[in-house]
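A short write-up of the structure that comes next.
Every protein chain except one is present and positioned as in the full complex.
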Amino acid sequence: MARGTRTSLEVSVRAGARIYTGAMLVFLIVPVLVVLPLSFTSGQLLVFPLPGWSLQWYEDFFTNPIWTNALRNSVWIGVVVTALATTLGTAAAIGLHGCKARWAGAVMALLVMPLAIPVVIVAVATFYFFAALGLVGTYAGIVLAHTVLALPFVVVTVSATLQGFDPNLVRAAASLGASPFLAFRTVTLPIIAPGVVSGALFAFVTSFDELVVAIFLSSPQQRTLPRQIFSGVSENISPTITAAAVVLLVVSVALMGIMELLRRRSEKLKMAGGQTT
Amino acid sequence: MLALMAPSVVFVCFLFALPIVLFLFRAIDNAEIPEALPRTTAAIAEWREGELPPEPVYAALVSDLAALRGTPQLALLARRLNYAIPGFRGVVTRTGRLLPQSMPESPKAALIAIDATWADPAAWGVLRQQSGKVTDFYLLSALDLKRDPSGSVVDVDRDHAIFVDLYGRTLTVSIGVTLLCVAIGYPVAAVMAQATPAAANWLLMAILVPFWTSLLVRSTAWVILLQNEGLVNKTLIWLGAIDAPLALVFNRTGVYIAMVHVLLPYMILPLYSVMKGISPSHLRAAASLGASPVRVFFTVYLPLTMPGVAAGATLVFVSAVGFYVTPALVGGPRDQMIGYFIAYFTNSAVNWGLASALGAFLLVLVAATYLVLGKLVGFERLKVR
Partner (left out) sequence: MFRKPAVGIALAVAFMGAAAQAQQTVTIVNQGGAPAEAQRVAVFEPFSRETGIRVVVDTYNQELARLRSQIETKNLIWDVVSLNPINEAAGCEEGLLEKIDWKSMVDPRPFAAVGGFGECGAPYLISPGVMVYDADRISADRAPKSWTDFWDVAKFPGKRGLLYQPDQMLEVALIADGVLPPDVPKALTAPGGVDRAFRKLAEIKPHVRWWRSGDESMQLIMTGEVEMGYGWQGRVNAANAANKRNLKIVWPAGYVNAIIYLGVMKGTPRKADAIKLIQYNLAANTLARYAEIMGLPPANADTYPLLSESKRADLPGQYLDRGMMQGGQLYINFWLDNGDAIRQRFATFVAQ
């Protein structure tokens, strides 16, 4: 008898927990989805219900030089940042992996530090520093600052894929007469490729979504998409910002989705590898 | 191996560590004043407070200001002194403008004739305090403190006291957001951990999509949802729950809602990974020994999940104290946190010393949190995935 009541209590607790979880998921998802319908409004105001449907804001986004310029800037800056951060970060991760010295931990901590410090401090400190170097309001300035923020992601993801990797393999290749570059290309790279790719995607999204550094370092010519949306939210309010937001959303979710797939695949591979050894 | 690490290390040292160190140094740097007023700062060191400085100090000021006339440095100096003595900008620029072309017979009388402030010993006292190469002025200002003309530390007047409130507000909001995230995230993570793999995957997607979405987009979305004619108010009115729209945005409520939304994944994801690692047989064993579900939860499950709670709470709290964009978009003027004021004093008010002092306090807060909580839970847990 007592047992029966306990189960019914348990059942209702479980049901309650599920409803609660469902409600919380709605809370998490709805704000992300709410910009979608608004970007197709035929009205001028960001309110529901929509007076009608229209593609005018997408047309504005893809034809107005302010927005096309912002999109081009974001893509370009993102690509250069990705190349820089991936090169630097992969090298550092391989170096760290092969290094058993005690200070290697300190190097790792230094490289991921930019993630641990509030971004507003990083941005303001970089602004003062770059102002003295004449790098404020230049593409180089934003690229360098974004690379600092993107680098930790590459280091962390590549390090993670290197975890099961035996450095003796490279030594073996070298002893067989392979140049370091050949050894890297034929031995190391195939193994760490998933980590490098997700690190690169992470680096791109970091730059592509970044706002605070862009607020401080960009002049109107280097305006990135987030920076232009930010300005649009406060200064030049028009539904075009929702169209821009949808573009931003689609790009980051798509890239992160690819990364998640990669991560799962490499996890499966790792598990499979673990079982055979 | 060293050669592989070196580029990154040099890169991060030069473009990250060095700027931060220089930024912190600005909080005590005072080179502006001795550089602009070399003769005055040298002459004034001899003077003891109580009465007006002797003629040579006035003469030094006249020649310093004459040298600055027509250069941007005069405006710079005027602004810098205005921080310490409100209204001093006008005094300095006016004096610079009206200064006689050649050294007057009595520099003291000439300066006092231009502006009566030069006959105020208190103003000279402040000027003397500001004449060193380093200063505690900004750090004190950032704590709503100042030095009175005699040099002792006192509270600033109420009309200018703003920062102690600001730290209190930043802490209140950050702790509030952290607690809300724990309260909301814990059950969600628990349900996820016990769901079938397929269901857990879907739930994970629902958490990861907002996690990957730009913070800017999410904050903007909340403005749209929560405004007077927003979806939330319209729905509540349609349901008959309220008659007039609730004020949900551009106030503290909006800040809490949007910040919890942005930071909730940082709570759920580490919790979920800890909870997934708890073997169900553990719980079954406790239950089979006759423990009630409530008892099992409090004596077995909760202690086992505490590391996840602590790791999530650290991540949420440390991110929250540094927030800038979200409160700027969804909060009102009285809901802004330290990050906003750092940006404000950098971009809109150009008081870089004060921005640096605020930044230093924020960094101390973040570092202390990491140290305390990091020791508690282990640093390696402090990552989301």
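To keep things simple, chains are lettered A and B as they appear, and every chain counts its residues starting from 1.
Keep in mind that, in the parts below, a residue touches a chain if its C-beta (ideal position, glycine included) is under 8 Å from a C-beta of that chain, and two chains touch if they have at least 3 such contacts.
Small disclaimer: the values here were computed from a predicted structure and weren't measured.
A.B. asks: Considering the whole complex, which of B:63, B:194 or B:228 touches the chain not shown?
C.D. replies: Per the contact definition at the top, the residue touching the missing chain is B:228.
A.B. asks: Among A:140, A:169 or A:250, which one touches the chain that has been omitted from the display?
C.D. replies: A:140
A.B. asks: Which candidate, B:39, B:94, B:252 or B:276, sits in contact with the chain we can't see?
C.D. replies: Missing-chain contact among the listed residues: B:94.
A.B. asks: With the missing chain put back, one of B:54, B:86, B:168 or B:277 would touch it. Which one?
C.D. replies: Missing-chain contact among the listed residues: B:86.
A.B. asks: Can you list, in ascending order, the subunit B residues touching the missing chain?
C.D. replies: The list for subunit B reads 4, 7, 70-72, 74-76, 79, 82, 86-87, 89-90, 93-94, 159-162, 165, 227-229, 245, 250, 332-334, 336, 346-350.
A.B. asks: Pick out the residues on subunit A that sit against the missing chain.
C.D. replies: Considering the whole complex, subunit A reaches the absent chain at 43-45, 47, 66, 76, 80, 83-84, 87-88, 90-91, 131-132, 134, 136-140, 143, 180-181, 184, 219-222, 231, 234-237.
Criterion: only the chains that are shown with their structure count from here on.
A.B. asks: CA centre of subunit A versus CA centre of subunit B: separation in Å?
C.D. replies: Each chain reduced to its C-alpha mean, subunit A and subunit B end up 24 Å apart.
A.B. asks: Where on subunit A is subunit B touching in the complex?
C.D. replies: 6, 9-10, 13, 17-18, 20-21, 24-25, 27-32, 34-35, 38, 46-48, 88-89, 91-92, 94-96, 98-99, 107, 110-111, 113-114, 116-122, 124-130, 144-145, 147-148, 151, 155-156, 205, 209, 211-212, 215-216, 226, 229-230, 233-234, 241, 245, 248-249, 252-253, 256, 260, 263
A.B. asks: Which residues of subunit B touch subunit A in their complex?
C.D. replies: Residues in contact with subunit A: 1-5, 7-9, 11-13, 15-20, 22-23, 26, 184, 187-188, 190-192, 203, 206-210, 212-218, 220-225, 227, 229-231, 234, 261, 264-265, 292-293, 318-319, 321-325, 329, 339, 342-343, 346-347, 352, 355, 359, 362-363, 366, 370, 383, 385.
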